[in-house]
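Missing here: one protein chain of the complex. Every other protein chain is in place.
Think of it as A, B and C in the order they're written, each chain with its own count starting at 1.
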Amino acid sequence: MRYVKPENLKDASALIGGEEGISRILAGGTDVLVQLKAEMVEPDLIVDVKHLDGMREIVAEDGGYRIGAAVSGAELGEHTGVKALWPGVVEAMELIGSTQVQGRATMVGNLCNGSPAADSVPAMVAADAVARIHGLAGERDIPVLDIPTGPGRTSLAKGDIITSVFLPARPDHASDAYLRFIPRTEMDIAVASAGVSLELDADGTCRAARVALGAVAPTVVLVEAAGAALVGTKLDDAAIAAMVQAAEATCNPISDKRGTVEYRTKTAGVLAKRATLIAYARAGGQK
Amino acid sequence: MPLDQNSKRDFKVIGKRVLRPDGIDKVTGKAMYGADMTAPGMLVGRILRSPHAHARIVSIDTSAAEALKGVKAIVINADLANPEDEFFADIRDNCLAREKVLYDGHAVAAVAAVDKATAKSALRLIKVKYEVLPHVTDVDEAMKADAPVVQEGRADESAPAGSSQNVTSHFEFGHGDLDAGFAKADKIIERSFKTAATHQGYIEPHACLASLGSDGRGELWCCTQGQYNVRTICSEVCGIEASQLRVTASEIGGGFGGKTTCFIEPVALALSRKSGKPVKLVMTREEVFRATGPTVSSSTDVKIGMTSNGRITAAQAKLRYQGGAFPCGTVEFGAQAAFAAYDLEAVQTLGWNVMTNRPKEAAYRAPGAPMAIFAVESVVDELCQELGLDPLETRLKNAARKGTLSSYGPTFNDIGLVATLEAAKAHPHYTAPLGENQGRGLSCGFWFNFGGNTCVSLNINPDGTVGVVEGNPDIGGSRASISMMAAEELGIPYEKVRTVITDTNSLGFNDVTDGSRVTFAVGLATIKAARAAIDNMCERVANIWGIDRDAVEWVDGAAQPAGPNAGSHPPMSLAEIAAVADQTGGPIAGHHEVNADGAGVSFGVHLCDTEVDPETGATKILRYTVFQDAGRAVHPDYVEGQMQGGSVQGIGWALNEEYIYGDDGRLQNAGFLDYRVPVASDLPPIETVILEIPNPGHPYGVRGVGETSIVPPLAAIANAVSRAAGVRMTELPISPPKLLKAMSERG
Amino acid sequence: MVRVKLWGSLRSLVDGQEFVEVEASNFKQLLDQLEQQHPALKPQIKRGVSFALDGVIYRDAWFTPISDDNEVVLMPYMVGG
């Protein structure tokens, strides 16, 4: 195994693109090092990108925020601007692992790991976040939703490095929330999760809604029908019930050591409901 | 050794919250644990483990691994000795598999190499050919006549004819006429229960550093609950003489029973002998879960009859425990403990020990009792619910007390159960209001405790300080409690005593730190050793004063004339006597060697409030209070610590911890991520109430406290959850999917 | 004669008796007598037994004095964790 700290992104992409064996990009390392320890993977090349320009920065941009790929959960949580604009995304990121893991783990790492149970991903999908990718052919932007393609798999090509995630601006009366279910209060992988982002009219009527679910399908899913069930309502019981029904209908989970199909489906609906109500309250909606 | 006549005396040291002597080492990172030792020229050991739950080893080809540069030794089962005793042969075959691998993670071969990377590469070059066999991991499945047989011919004469060979032994306890008893009942409840296997979950993986020469002389450093036990096992399994193997116990990072046997030490010694170099062997966390002792998993049927006013008329339990791939002796303790808290006219417990393709069970805090008492206390609680009775009053009404014929045979003498129940009844927790989706659970718990083989040497140093030498690793502050008892007895300040835990060649044999025995038995031997030293000092003072030995007594750390006829002499302090030791006969010491008995059984009562989330099945522990009889709390902080720690292990067992096997017989959650021990944020404060009902078998009245606290939480939580959720939960852990399903089926 | 109480599953080895009587003044003699008079108990005694004397559990202790006034109960060999 080689450990390399390239001088710039171009070199980083070239290194990974040119590696014939297995390569891994190192940002926070909280997934990569676990895989190394478990001997699940033995990379020939580790490319550390933390030190590259912009990787550790959070920058205000077009009313939103661009979050560097190596920004840790702890750093994100300390950023009052992002926290005020996208509290659901920040709380999702902060749920990952322990305080120690928060000192290292990154949202982009969470995304690239490709886990359907990744905590930050449903929140980013609900936020309609966009990943900026540096590849062999230069830079491009892709919605976070389109990155995961299955458990442990992504749409990224060889040489692609996600350099940042962009959380867009949002109008007044808008907010988001993320909830996950775990058997303990900390330190577990989500059994099911839900990220919800809402935009309201001044009178509290839902104008736009995005509901994303985690750990209930091979990838994090955006449940458009669930969002649609909320639009035009003030989140009355019937609207919530319709949203929950749409959420549950989308679930296609597996039964494993962490939960059953039945349990994940039921819980995803419950979490979607609870996250929706939190987001609604945060957006200024009165119920 | 009976309770002192003057046991109600004002203790000067006992009962104080003194500072532990190993505190600074442990808060600064200086303390040396199993994996912290190194030796010059040390090799790194690693173990190859079975990927199969059950398979015949057709061949092991180590030639390619041996040829790898940097590989210094490879050992397999054939490199170990052939102990006659099955007990040791089983440990050997668990350390390295013999003809078959018996569970996922069973060790097959081990390598010693110059570094970690080489050892890792070498493991991959070892070619093992397996013939995969059918496997069984569930206890009820394993008992069926057509179940795959884990090992042939291992059943003893008690095993019932016609059952699977996996059933290795059978036990029955009890007395009275069951049929007549049940006939008198107004309500009979019969239910079946299951508990999952749990792991002790010590944070320190097993680790050792072994050095063994071709002359059979060896040095072994390891984390263990008993260095003498390690010496015995390694001597037998490696074929060396006990005197030639010096075992030094490192600081131990938790044991809870799991470090009362050997998994890697004989392997490291064999590697060292073969390579001629010291070998360090440290388990990974995954190895700890896959191949070291979990507790048994259980399947139990309980039937209890009760009158409408709450008197139990008859009680029966059938307990089936699987203890992994070797015969185990655990169900008999569950069967004896199951109804220990009750005064019963008719009681019967039946138990079966069963083998499965799982790791060899190791002891875990009150081994065998928690799962049995979970089942019994659940049925008692349900009877109280059905009959509209107060669960605490009902337990008081049926409580075992002095003179009760116990369910396991003997008649109880002084026991603290009633006092413990009364304390719970009087505590504000018992009557605090509960909210929606909340429930309160109660459970009694019991453990036998024992004393065991113990040696203590106590040396009076020339400057008047005292050194105590003992042989039991300090798991939870025992150096402090032993020093306290020495100081108390000698009448000197605690700070003047230093207790060290020594190696196997510096003191006689000591049983393992288990059975809640150390404060009791080592304390008892320390008191005896101190009394021997006092006697010696008094004799010297008598000579100095020219009076009879009988005319000298020991008071407050000094010899003084006893009575008016002894003449007038100023008291001679311990330090003054020590200062003239050279002139009065040489060094002063006391020692005591004993196989201590009279440990005295222990009862505890736990109260627990939980809240369940009706939409997710999640359980939150709101409040938890422990009531336990400590006989005499030598160091109350560490008594409370035992009560709190055991409770939280029980909480984990009740709610989340479990060994999860796939259909392939492989363990699916061999890590702290998915084997979910409680984390700090899962828990409320654990309140403690220590009762002190002196144990008649100890001079100060001390009673072991280490084990009982893990017994009641299982039922206390299950009862609280069942009441909160409105549905009786009979399988542990009560994980959220299980609870949600039960609630939805309840309607 | 000391009356020794046996646990349930040992009773089938001694014709169903709950109590057996042996001439013994200590635990060692008691074990020897049990083995001699009831050879079927030998394997269990070899594997290990504890005994309770008036409610106090002893794990080994051959020379513990026993008289016919005592309640003597045989128990499996005690373990801990």
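Points worth noting:
The rule we apply is simple: a contact is a pair of C-beta atoms (placed from the backbone, for glycine too) under 8 Å apart; a residue touches a chain by one contact, two chains touch by 3 or more.
Basically, contacts and distances are computed from a predicted model.
The UniProt record for the undisplayed chain lists the protein name "Nicotinate dehydrogenase small FeS subunit", from the options "Nicotinate dehydrogenase small FeS subunit", "Multisubunit sodium/proton antiporter, MrpD subunit", "NADH-quinone oxidoreductase subunit D" or "ABC transporter ATP-binding protein". In the full assembly, the chain not pictured is in contact with A, B, by the touch criterion defined above.
Of the options A:34, A:60 or A:84, the residue whose C-beta touches the omitted chain is A:34. The missing chain, though absent from the display, is touched by one residue of B:644, B:719 or B:735; that residue is B:644. If you put the missing chain back, the residues of subunit B touching it would be 17, 19-20, 22-33, 35-36, 117, 200-205, 251-256, 282, 284-285, 475-477, 635, 637-638, 640-641, 644-649, 671-673, 677-681, 683, 685-686.
For subunit A, the residues touching the chain absent from view are 1-3, 5, 26, 29-30, 33-34, 36-38, 46, 48, 50, 72, 74, 97-101, 103-104, 185-187.
Keep this in mind: only the chains that are shown with their structure count from here on.
The chains touching subunit A as well as subunit C are B. Between the Cα centres of subunit A and subunit C there is a gap of 67 Å.
Per-chain CA centroids place subunit A at a distance of 44 Å from subunit B.
Taking each chain's centre as the average of its CA atoms, subunit B and subunit C sit 26 Å apart. In subunit A, no position touches at least two other chains. Interface of subunit B with subunit A (complex): residues 120, 284, 286, 615-618, 655-656, 660, 668-669, 672-674, 676, 678-679, 681-682, 735-737, 740-741.
Of all the residues in subunit A, the ones that touch subunit B in their complex are 37-39, 181, 183-189, 191, 256-260, 262-263, 266-267, 270. Taken together, the subunit C residues at the contact with subunit B in this complex read 5, 7-9, 11, 13, 18, 40, 43-44, 47, 52, 54-61, 64, 71, 73-81.
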